[in-house]
Every structure is written in C-alpha cells, then in structure tokens.
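Chains shown are a subset, placed as in the full complex.
Think of it as A and B in the order they're written, each chain with its own count starting at 1.
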Amino acid sequence: MAHKDGIFLMNCWYVAAWSHDLIDGRKLARTLLEVPVVLYRGDSGRVVALDNRCCHRAAPLDLGRIEGDCLRCMYHGMKFDPSGKCIEIPGQERVPPKLGVRSYPVVERDGIVWIWMGDEDQADPAKIVDFPAMRDPAWRGIPDYMHYDANWMLIVDNLSDFAHLAFVHTNTLGGSEEYAYKTKPVAIERLEDGFRVERWHLDSDPPPYHRKVIPNKTDKVDRKNIGHMQIPGMFFLYTTFAPAGSGLKDGNKEGARSYCNCQFMTPETRRSTHFFWNYLHDFDLDDPNIARSLRNSIEEGFMEDKAFIEGQQKLLDADPEFKMLAIGADAALSHFRWVFDERVKAEQQAAKSAAQPMAMPMSQRATA
Amino acid sequence: MAHKDGIFLMNCWYVAAWSHDLIDGRKLARTLLEVPVVLYRGDSGRVVALDNRCCHRAAPLDLGRIEGDCLRCMYHGMKFDPSGKCIEIPGQERVPPKLGVRSYPVVERDGIVWIWMGDEDQADPAKIVDFPAMRDPAWRGIPDYMHYDANWMLIVDNLSDFAHLAFVHTNTLGGSEEYAYKTKPVAIERLEDGFRVERWHLDSDPPPYHRKVIPNKTDKVDRKNIGHMQIPGMFFLYTTFAPAGSGLKDGNKEGARSYCNCQFMTPETRRSTHFFWNYLHDFDLDDPNIARSLRNSIEEGFMEDKAFIEGQQKLLDADPEFKMLAIGADAALSHFRWVFDERVKAEQQAAKSAAQPMAMPMSQRATA
C-alpha cells in the first residue's frame, strides 16, 4: 500500500454502507480507500468486512456464500471466519494457522456501518462520531447515497463553502447573489478536527426546498444554520426556521421547524467518492412525503454541485500542475485541508517510527 | 505545457469554431491543442475565448454565466472580463490586479472563429488566411464539422495524397484504379508553408458526387483541380468541371461548374482532431438541395477516410516504435511534414532564446 502513502487518512472511522445496503443476504462489493472490500451481515446479525479477494488465487469473495457468520469462497471452497482466518480448505486436512484474508473492524450504529481501514489496534469505537438524530424518533429522514467521480476533498471543499450557495443553488437550496456581493464571508470557528460555522439570516424568504414542505410559503422567516465539518470528511448541518421576529435568536422555538443533515464522504479511490447523506426533519412526522420532498430537493441541489465537482476533477486530472488559488471565502476549506494534511503527516510519521509496517494483510503474514 | 513542446505549432491561427456554434448564448467548451477553452459571444457580439478553468478552484467556466462581454464562474461567482482579468470576487473588496485566467486572441471572419493559442504578441490578424468564397454570394455551401479520433497530421496526410482517391473513394468522390496503376504521382509545387498541386483529367466521366447535382450525368467532362495545403493544417481545393473539349484549358469557362472546398484541421489533442469543412459550389444557387447533396456526398467520402485514419491511429498507439515508409506518391505529404517540423523547431528555438517562457498563464503570473 506504499503508493497510497499520504493520500488517505487511515486511522479513523469511515462510513462503509447504510445498514439497509446489507439486507437479503447481500454481499456488498465496495472499494474503500482503494481497497476492494466485501461487506455482509452474518446469520447472527453481525456485519463483517473482509478483503474482497481470496488469499488463494484472488477470486472475488462477493461471489461467495455466507455460512453462519463466515464467508466461503465459491471458487475453490476456502472458508473464512469473521476475523478473516481461513478455517477450511476442501480436500486438505491442515489449514495453516495464519492463513486468511484481512478483516476490518466494523461497527454498526444507528443504521450506519462504520469501518476502520487502518491499524486495527487503534480501532476504538468510542471515536465514532455520534449523530443522535439518526436514532431519535423525533427526527425523520431517508438515508441516501450518491457516487462521485471526484476526489472526496473536492466535495468537502464544496460543503465548506457557503459562498457557492448563491451561485449554484439559487433555485433549489436557496442563496442570494445580491447578498453574496454585499457581505463578507462568514467567520468560522477553527477546530482541531475541522471547523464550526454559525450563520443567521433574519427576516428573509424561505428557501425553495423549505417552502415546498410548509404551509405558509411566503411568510418571512428567521433562519439559523450551524455547520460542523469533521475529519476525515463528515459534515453536519443543523438548520432551524422560525417565523421572522418570533425570537429564535433569544431561544424562543415556537413555530420553529428544524433540519438535521449528515453527509459522509468516504474515498472509493483518489478520484472517486462514496457519498452518504440523510436530511432529517423534526415536524409533521406522520407525513412521509415531507422526507421524500426533502430528499428530492437536496438531491437536486447535490446534482448542481456534482457538475462542478466532477468538472473540477477532470480539469485537475488534465493538468496536474495546476495550483488552486485561495480567495477570502476559502477560509473554512483552507483550514480543513490544513488540519487534514497535518493528521495525515502525523500518521505517516508514526508509521515510519513503528518497527512493524502498519497494514500488513494477514495473507502476507502467513507466507512470510 | 512543457510536455507539449514540439507537438503543436503554437504561433498560428487555428479554426476554433464556426460562428454558428455560438448562437443562443452557448458557452462552447472545446479542447484545443490540449488546452480546455471556453468560447462565447458577449452581448456586444464579440467572441471571447478563455481558459475553461476558473483560476480559483478549477471549476469549468462553461457552466458560468455571460454578463455583457464578461463571464462569471457560477461556482463561487468570480467574474472575468474578456481579457481574462478577474474583476469581481463576491464578498471580497480587493481583487488582486493580476488575477485571472488566460484569454486567447480571437478573430471572427466570414463565419469562422479563429483563435491564437501561442504568444499573444505575435497574434497578427493579417496572418489569417483569406478564403473569399465564404463571404461571396456567388458561392453557396453548408459549413460542417467532424470529430476524428486521430492525430491531425494523419488527416493532412490523407488530403495531401491523391493516390488514395482511386482506392478509397471510387464510388463516392471518384477516382480510377486503372488510372492509378498506369500514371505517375502528380507533381507538386513545394511552398514554404505547404504545397500546391494542379491536376487535370480530360474527357472523363463525371465523378459520383458531381453527377448527382448536374442534369447531363453521362456527358464526358474536363476537370481541373487545384489544391493548396497550408500550415498548420488547412486545405483548399478548387475544382472546375466543363464539357469535354469545350476549352477549359484555354480559359473558356462556358458551361463550367466550380467547387471551392476548405478543410481546417485543429488539434484537439495529439490523438484527436476537430475537422471543419465547407464544400461550396457556384451554380444553381437558388436550389438549396445542391449544397445538401454535396454536403452528404463529401461526408460519405470523409467517412471512408475516417475508417483508415482512425485505424492508423490505433495501430500507431499500439506500437509507438513503428516507422512509416515513404513511397513515390508521398512527395506532397513528406514535404508538408518537413516544412511543418521545421516551423515547430524554429518556434521551439525562439522560445528557448527568449528570456521569458512563451505561454505562461495569467493565473500563474498572479501567484508568482
């Protein structure tokens, strides 16, 4: 994996799948950080993640068969337990004790399957970010997925930057060009693992996606946005709309409607990204069409971004020497890229200092 | 752009588009000489060509918005004037004076948009080749476009070589195998910027494309062809048919019908080409079907060539060590390749001698 050095942050939890991706015995083949992985739910209910490549002759394990919590390669019948250890070779009595494929720590929580691609010893579930709205019956949403032909950091950039709302999303998520020209970029709170941003719009028109799901579509609203971007690429956005002048800033939540939005970017390769998102709402919970409408509106907005983001990737690929410029509005993304790079460097340094290489697959250990 | 050294001739005018490619506010994304360019017509009517890559974060500018003669990037709202200079950054008072994208000199003439991809200081409109038939009401034609998955020089080779007519185009543009076997290749006039060739066929059958648009389809004709191939890849062909024996060689044009054909090859990349062409005629000008018929016939002929030319490109890609051989019929193309290479070498030499690199994008200057 030497060629991936410095590209990905290895020692952190990534979203690998939604829980519902693994229904009906599906063996999900998904490349994560340029590693082909197979994910499946064993008969006990446990989710397992293994290298999607048999240690024998590189057959894809997603063509295999789930047996209990184990997976059998259906090319020559080798059987692997959830730790990746080979526990049966047809026609052969002795199985070398260290033979197997690499398994990856997995935690399933609130409908999300988290995976740890780095050093197994550091895979502490306590480090998994908590997003309580996903399990709170006071919130409702539809988890969704998109695939981007672009480096995940270009999506992080996009989400880090409120300036683009005015230009890209005027007719979907909302954003005012007029406002963009006359205001300074909003200040961010620099954090060690990303940044936090708070933004208020008072006495303004409700944005298109909100207007679609509320009764009084033309009443002015006060709006509060709190965004939080976290390493390696997770964005949480908390939005509250209240009737203009109703005192939201002073804590009065009467007539308020809130949204809770999570977005997870997991690198597939350095040029493509798995994008998981859920836009939850806390009102009219008995009406399933609210969540559907929001899902559609947000996706429409994401598609507007996608054209730019995948366009950027193509142009960067075409000319690797191009250097991006920073403008005033880029404070957030610049900070995020900086703290991310520091983390990657620290990880690299730690790996070099350690006596043993960080991520040696079990199969290689077996033959060493 | 160092990797393109010696591949393209930079300091010359290329056809970038037909004027009609820019109607209805279209922002045309077109890669020229491996540079992504966006072309658009400003509100004043002026055609502008800019790098199709925002200097900020590489967003494609063809997703932008025309404002007057300027173009605004619709990702974060940076606005560029026709010279490429950035004149507005939303939410930021100061715009660095040298910030911007590269603009390319453009001249629109007779329905053709010419572009200069090299050193701006040398972009003299007087160097643009004149093709008066394009503006002369005595001529009528339909400008058209094809895309080739092949290096432009393979198309130049094709057009430089009358020998292929007999084999490739017997049933479309015409050409006689029998004649090909018994005659010597026609002599060319070697020019500094290409070559000129004159060819006569006396008392012969009209070729298929001509036969389709004339009343007396079986009468023998005398035919005069004058071809002119010019650097960097422009071919002009003047053809006159007259009744056999009517004295065309002595200057008698009674009963003569003439064609005027321009073909412009502009490299998209070293492996693909924009091919612009117009086959004009000077007779029966009130019948629009003549131009349509000719357009179809010529395109049919080009498609016959395309199979060979794109086949050559694939075979050359598969084995970069293959060396082409020259035969007697290759005098024209050999001369053309030679004068072209000399021009490229001279350009390279001049660039090396100059104190400043030739083609430094404005955006890089801004950050230097």
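Just so we're on the same page, a residue touches a chain if its C-beta (ideal position, glycine included) is under 8 Å from a C-beta of that chain, and two chains touch if they have at least 3 such contacts.
Nothing here was measured: the structure is a model prediction, and the numbers come from that model.
Novice: Since every chain is the same sequence and 2 are placed, give me the total copy number for this complex.
Specialist: Identical chains making up the full complex: 3 copies.
Going forward, only the chains that are shown with their structure count from here on.
Novice: Just curious, how far off is chain B from chain A if you go by their C-alpha centres, in Å?
Specialist: From the centre of chain A to the centre of chain B is 47 Å.
Novice: Which positions of chain A touch chain B when the two form their complex?
Specialist: It comes out as residues 157, 161, 163-164, 166-168, 177, 180-181, 183-185, 307-308, 311-312, 314-316, 318-319, 322-325, 327-329.
Novice: Give every residue of chain B touching chain A within the complex, in rising order.
Specialist: Chain B reaches chain A through residues 34, 36, 52-53, 55-60, 63, 72-78, 88-92, 99, 363-364, 366-367.
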